[in-house]
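Here is the structure we will look at.
As you look at this complex, bear in mind that one protein chain is not there, while each of the others sits in place.
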Amino acid sequence: MSVEEETFRELKDVFGDRILDFKIQKMRVYVKVPSDTYREVIRYLVLLKGIYHLETITGTEVKDGIEIMAHLGTGMPISIRTTVSSEDPRIASICDLIPGAEFYEREIHDLLGVVFEGNPNLKRFILSGDWPEDVHPLKKSFESKHNLPLREGFD
Amino acid sequence: MSFEQYVVETLEAIVFPGFIFIFFLALFYEWFDRKLYARLQNRVGPYYTGFHGLLQPLADFIKLLSKEDIVPDGVDQLLFTMTPLFTLALSVFAAFLLPISSTQGLVSFDGDAIVSVIILTFLCITVFYAGISTYNRYAIIGAERSFLQLIGYEIPLMLSVVGVVLGAGSLSLSGIVASQAGWWHIASPQILGFIVFVFAAQAELERIPFDLPEAEQEIIAGWNIDYTGRRLAMFRLARNIELVFLCGLAATLFLGGPLGPTVEGYTQIFYVVYFVVKSLFVLAILTVVRALFARLRIDQVVGFSWRYLLPLAIFQFIVVRLML
Amino acid sequence: MSTFDIPIGPMHPALPEPLLLKLEVEGETVVGVDFDVSYMHRGIEKLLEAKTYFQGLPLVERICGICNAAHGLCYTLNVEKLYDKEIPARAQYLRLVVEELSRIHSHLLWLGVAAFEIGFNTMFMYTWRDREAVMDMLESITGNRITTEYSQIGGVRRDMPSNLVDRLLKTMDVVEERTKYYTKVALTERTIAKRTQGVGYLSPEEAKATCAVGPVLRASGVKNDIRADDPYAAHADVPFNVITYDSCDVFARIIVRAQELLECVSMIRTALRHLPEGPFRVKLPMKPNAGEALTRVEAPRGELFHYTLSDGGMKPYRYKVRTPTLANLGALRAMLTSKGRYVVNIGDVPISYGSIDPCICCTARVYFVDSRKGRSWVWTLDEIRERSRRGELLP
Partner (left out) sequence: MSMIGELFRSLFKKRATVLYPEERDRVHLPEGFRGKLEYYEEKCIGCSLCFQVCPSLAIEMVPEDKARFPKNQAGRRPIFNIARCTYCGQCEDICPTKAIHLTDQYEVIALDKRDLMVK
């Protein structure tokens, strides 16, 4: 019963069937949860298990929407992934649990257009000021061929 | 005054120990300072213009003169144009006080030791006006810092000069030079005054560790951020002439100015040589201090002046008083 | 007191790269700070999706101008996880040597830049002069000073002959002696102590809350180093101790980085002594099998994070890079805001900013790129001027 299975066993006991599927690699644990329990799992890990370090949050556009994955932990990272519908990408922010998450959430908001409810300042972070508001470059649908109209009057 | 004495005097004022000589001496000092600073850091320093970069300061000066002279709008026109002229005039007048080619300066009157120090304060005030006249954030902070720094180093500077005046028993530079005929002030306990003077000069010239008014990393160019072209050229020339003045003043007050063993016929040439060599020695000390330290924060500069420079100056003042 | 804000950047002598730091200032004390890192966004993640895995390596190496050995190593380890093939031990040892060598040159560079930030130009000149010895070694081992591209997918690019090993050991003695001298200077020089002690304070709780990484975290007393927690390459069998310091300020970061230099020197020596024989490279097919991989490497600035999702094709479906500076930005904001008794002076901003060893070109990626039309064309100078007048060229 290696360390990976142990941590996964604990998560399985607490969250039971809400864990949709999982994958275990050497020193890595991936756990897939529905989007509403995403914040709950992280709160459990941060408050009870005392994991303070958030590596980053990865956003990927998959077939059935946008997949948000938070990687927590220092020694052996636990990755909690959830998918959000691409028409109305909304998810609860984890800024109050881990203040460090603010920049990662703002970056995904810029590049993929996911709205994190509860993020203190969800304004433009990584894209330059004059990049148009609704275009998100990391989406597969984004074609980098045409030149985009510039947004006037940015700060 | 007869006509040819009048011509000699104007020639003296314009050419020899006057403006032209001071101008080239200032450029030479800047070259010496940059070259020694580079050599201390195992670098080469200016190399390509002239022999080992000797003409580099002159090249910079001419380049600045030819550059475009931008006047940003919203600037106080009067102050913006007047401060460079005022600073240059002040520093050249100060340079005239120094006894270079004879034991007394071009302009010599009783009490000119005190006047020379007051000119230093005026120079700091012009720096303040230079900063305030441009409504640029960095310049305002630079000007504010130059005043804070002035509060720090001005009183120790005054005390060290007054200590020398007391030791020499006369208020005029020529008198001070005369009193050092046998015994230079630096050999006596005035050496504390010399140390205070060196640090105060470093702060007056805004060089590291006291270069806060134009701290490159924090406020880019501080008070001279908006000056370009001729105005900046004048400011830099004024700064170089001020360097000559301060090193010359230190040489006169503590190292016996132009005095030294001379051959019969050529006393004047020896005076000049002694003056330049001694002030270069003081300049070398200033450069080594520049290479040795990191820049202090504004509260640390004022703290340093009040906690170390001032007690040292007062102690030196008391010792000189007791010795008399 | 009325506050007005001072912009530092995006073009500023203290900033090596374009980052806009908006400081809200009351007199000389900084009250609030806001960042804008968007000036250097290059869209490398989008670009990597358009390149095959083998072509992606030179691009990933160029994310950062200083710590590119770490980026290259993290990329190759990450992609090799997709193949799950055995990588020869000699390659792992040689990778460790080049990674530690690049950490030495990055820390020496940082010591110089930090000294420059506080106005100590002499130390800047000396550290950068001594760094040249390390750069020459990197050049002879990998063929290029900075973009080493030493670790390839499947091992290392060149073997290290014995004469290079001897030269490397001699350089290590020089580096060790110079680092000891600089640590002595950092400890005894009073003006450095005055400018760095108590400046840029980051309490351990704040460091943990803002997920700081690398020397910034270790200088606040938190023992966290990927080379020890999750060893990669040959770090499992090359012993080293994690340096921490507990005074939580810029001075602590100087000491942590200086002592890490000494650790790197000892690691390189042990690695070179036990260099195993055998092949240094394994041929791997162009197409990895499908799956996802997540790798973390201890870059000179902190923990570097690479993640890839591959659908079996030659090109990655998604490639995510999170650089250490992005993680430390939160810590920087905590350092720069004055809270109660801890007051931040304008003079402290450049050195606190410099103390997280920012590498903005890592943080933001490529902005916009012309897609692969497969044809290259040459614009004459006036054509470019003409296009920019018509507003066709994006800023």
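A few notes on this one:
The letters A, B and C name the chains in turn, as written, and every chain counts its residues from 1.
Quick note on the criterion: a contact is a pair of C-beta atoms (placed from the backbone, for glycine too) under 8 Å apart; a residue touches a chain by one contact, two chains touch by 3 or more.
Every value quoted in this text rests on a predicted model; they were computed, and no experiment measured them.
Within the full complex, the chain left out of the display is in contact with B, C.
Of B:39, B:67, B:307 or B:321, it is B:39 that touches the chain left out of the display. The residue touching the chain not shown here, chosen from C:44, C:94, C:185 or C:284, is C:185. Summary of contacts with the chain left out: across C:147, C:203, C:266 or C:337, the touching residue is C:147. Taking the whole complex into account, subunit C touches the unshown chain at residues 51-52, 54-59, 61-62, 122-123, 126, 129, 132, 136, 139-144, 147, 149, 152, 157-158, 181, 184-185, 188-190, 372, 374, 376, 378. Touching residues on subunit B toward the chain that is not drawn are 39-44, 47, 288, 291-293.
What we mean here is this: only the chains that are shown with their structure count from here on.
One finds 44 Å separating the Cα centroids of subunit B and subunit C. With each centre defined as the average position of its C-alpha atoms, the distance from subunit A to subunit C rounds to 24 Å. Between the Cα centres of subunit A and subunit B there is a gap of 61 Å. Looking at subunit C, no residue sits in touch with two or more other chains. Listed for subunit B are no residues, as none touches two or more other chains. On subunit B, the positions that touch subunit C within their shared complex are 40-43, 137-138, 141, 208-209, 211-212, 215-220, 291-300.
Of all the residues in subunit C, the ones that touch subunit B in their complex are 4, 6, 12-14, 28, 115-123, 125-126, 129, 189, 191-192, 194-195, 345-350. Against subunit A, the residues of subunit C that register as touching in their complex are 36-39, 41, 43, 45-46, 81, 208-212, 224, 229-230, 292, 294, 296, 303, 305, 307, 309, 317-318, 320, 322, 326-327, 329-330, 364, 367-371, 391-392, 394-395.
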